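In what follows, a single structure is set out as structure tokens and then discussed.
One chain of protein is taken out of this complex; the other chains stay put.
Now for chain A:
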Amino acid sequence: MRRETQNVLLLLLGGALLKIAVTGDYLRYVKPTHQPWLVGAGIVMLVLAGVAIVRDVRDGARAAAGDTDETDDAGDGRGCAPDACAGEGGHEHTARSAWLIVVPVLAVLLVAPPALGADSVLRTRQNTEPGNTEFAPLPPREVVSLPVGDFVARAGWDERDSLDGRTVRLTGFVVQTADGPQLARMTMSCCAADAFAVRTGLTGGQADLLPSDTWVEVTGHLVPADDTRARDYVPDLAVRTLREIPRPEEPYET
């Protein structure tokens, strides 16, 4: 692969990273704290490629003016000072793999895949045990807003039953399963590759009429159950109100 092509690929890749970092689309793939890293990496790529292009153009102009005896016959190594390229003998080897850089560029700029949703939730059946099963008391409000992960953890593992008799507000997306409608959310610790699902069943509220991946805000209370373990730790929420909402900017819980 020619140097020029490599540089253009780097420009595209750096541009793609910057684009999702600026538009906020990066939140579909990684957690919010990655933003400065993405901006930094994008800028470094643009600068590295830009510097190489400017230098090549200058060297090319100089060669054309006849200042040096560098010729175009070098093909791939054009405009590349011999010392600077000494470490890159294997152009044949670099050539093929570098084409793969096109794949994420196209995936990000043209396909722009959405955040993980119902399909990922359906890949597992159970909720996983939280690392910490010591729960702080809920604030004494009439309706308490909770992350779905917190609700599920309290429902399955809280020995003090802090959810009993409380009304909670949850935000998540609907998943239609064989066991009826569920409200789910993906939890991520670094990027979408390590995300896992937390989910609760929904009873009442006509959630069964909504298609999967519809974002909703529900209020309701936990249906007390003794057999949480047999139900794969998936609790049930008796829905009081349910309303559709637009997809939130941060689709994952952390």
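Methods note: a residue touches a chain if its C-beta (ideal position, glycine included) is under 8 Å from a C-beta of that chain, and two chains touch if they have at least 3 such contacts; residues count from 1.
Rule of thumb we're sticking to: contacts and distances are computed from a predicted model.
Enquirer: I notice the complex is incomplete. Of the names "Septum site-determining protein MinD", "Oligopeptide transport system ATP-binding protein", "Glutamyl-tRNA(Gln) amidotransferase subunit A" or "Permease", which is the UniProt protein name for the chain that's not shown?
Expert: Answer from the record: the omitted chain is "Permease".
Enquirer: With respect to the chain omitted from the figure, which of A:45, A:170 or A:239 is a touching residue?
Expert: A:45
Enquirer: Out of A:66, A:131, A:165 or A:246, which residue would touch the omitted chain in the full complex?
Expert: Looking across A:66, A:131, A:165 or A:246, the contact with the absent chain belongs to A:131.
Enquirer: Footprint of the hidden chain on chain A, which residues?
Expert: 1-2, 4-10, 13, 17, 20, 26, 28-30, 34, 37-38, 40-41, 44-45, 48-49, 51-52, 55, 80-81, 83-90, 93-104, 106-108, 110-111, 113-116, 118-120, 123-126, 128-129, 131-132, 189-194, 196
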